[in-house]
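Heads up, one of the protein chains got dropped from this complex, but the rest are sitting where they should.
The block that comes next holds subunit A.
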Amino acid sequence: MVTTTTAPAPARPSTPGTGRTKKGRLPRSKLPYLLLLPAIALELLVHVVPMVVGVWMSVLELTQFQIRDWSAAPFVGLDNYKATLDVNGPVGKELLHSFWVTVMYTTLSVGLSWLFGLFAGVYLQRPFPGRSLLRTLFLTPYALPVYAAVITWTFIFQRDTGLLNELLTTTGLADDRPFWLIGGNSFWALLVVSVWRSWPFAFLCVMAGLQNVPSEMYEAAAIDGAGFWRRLKDVTLPMLRPVNQVLILVLFLWTFNDFNTPFVLFGGSAPEQADLISIHIYRSSFITWNFGQGSAMSVALLLFLLIVTAGYLLVTNRRREHA
């Protein structure tokens, strides 16, 4: 047992990530490292080491023939990457298609989820009867296990037994029953499910952020004659800026990497029109057993996400400083 004579750091208002320098003594103790050891060991095993291995795999020819003894897999250099990024080749062409589907899906889903969350948050700011009931209700989709929620949507989208087509035919909006889970409609079905599942998270974050807006700010704006939209633009949105910065990034990453929604909605294989990139890589790896190719795609995806994230943080931070 390591005994230590160090006093805890003096009270400080900072949380991790603010990069504030310490004011007090710097305890030279091994104890913090010992406390972190289990967390670090597990993160290494499940995240860091596999990531390194993944990069290594991406330069190997690793198919079902090498899987039992993968140290014998031949080194192929950047061949997997060439095939992945060659938009004229069959592999690259399909990947590019999947990429654009994912970009569309992510843009629409993040935009709508954020909008829904914002308006729900703003409209639930002031007390009225039934407010806490609505809040609880809105959070329910977020708490539901993803497969239970998405399976229910699968039922709703069934051509012959589902609620949606029943609604469309009885109201006369559609003459015959369209398919929702195959063909072009599948993209929109996927989008609806995605928004349904992620807007409550946006709502939760907006709600947390709005708790810090003093109501005097609204009073003052109202006295100045600011209407709903002016108050939204001049008070709410600026005050929510730090929350939005993180929220939109997190929503973007989650949605772009979304695997669960299409996987459960379409039962393991997505139609071409809704072939999100995670599903595409999964199928390229596990259906064809070409792990080297799949790894190259994963690494390319990671690089793309890192560049987008870095660019986003750069732009939003600069704008924040200028604001």
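One rule holds for everything that comes next: a residue touches a chain if its C-beta (ideal position, glycine included) is under 8 Å from a C-beta of that chain, and two chains touch if they have at least 3 such contacts; residues count from 1.
The rule is simple: contacts and distances are computed from a predicted model.
Report the protein name recorded by UniProt for the chain absent from the figure; options are "Acetolactate synthase small subunit", "LrgA family protein", "Carbohydrate ABC transporter permease" or "C-type cytochrome".
Of the names offered in "Acetolactate synthase small subunit", "LrgA family protein", "Carbohydrate ABC transporter permease" or "C-type cytochrome", the one UniProt assigns to the missing chain is "Carbohydrate ABC transporter permease".
From the list A:109, A:194, A:236 or A:285, pick the residue that touches the absent chain.
A:285
Consider the whole complex, including the chain that is not shown, and state which of A:78, A:103, A:137 or A:315 touches that chain.
A:137
In the full complex, which of A:85, A:108, A:151 or A:191 touches the chain missing from this view?
Result: among the candidates, A:151 touches the missing chain.
Identify the residues of subunit A touching the omitted chain, counting contacts across the whole complex.
That gives, for subunit A, the contact residues 3-4, 6-11, 14-19, 22, 24, 26-27, 29, 31-33, 35-36, 38-40, 42-43, 45-51, 53-54, 57, 67, 70, 116, 119-120, 123-124, 126, 134-149, 151-156, 158, 160-163, 165-166, 196, 200, 204-205, 207-209, 211-212, 215, 218-219, 222, 227-228, 242-243, 246, 250, 253, 256-257, 259-260, 263-264, 267-268, 278, 281-282, 285-286, 291, 294-295, 298-299, 301-302, 305, 309.
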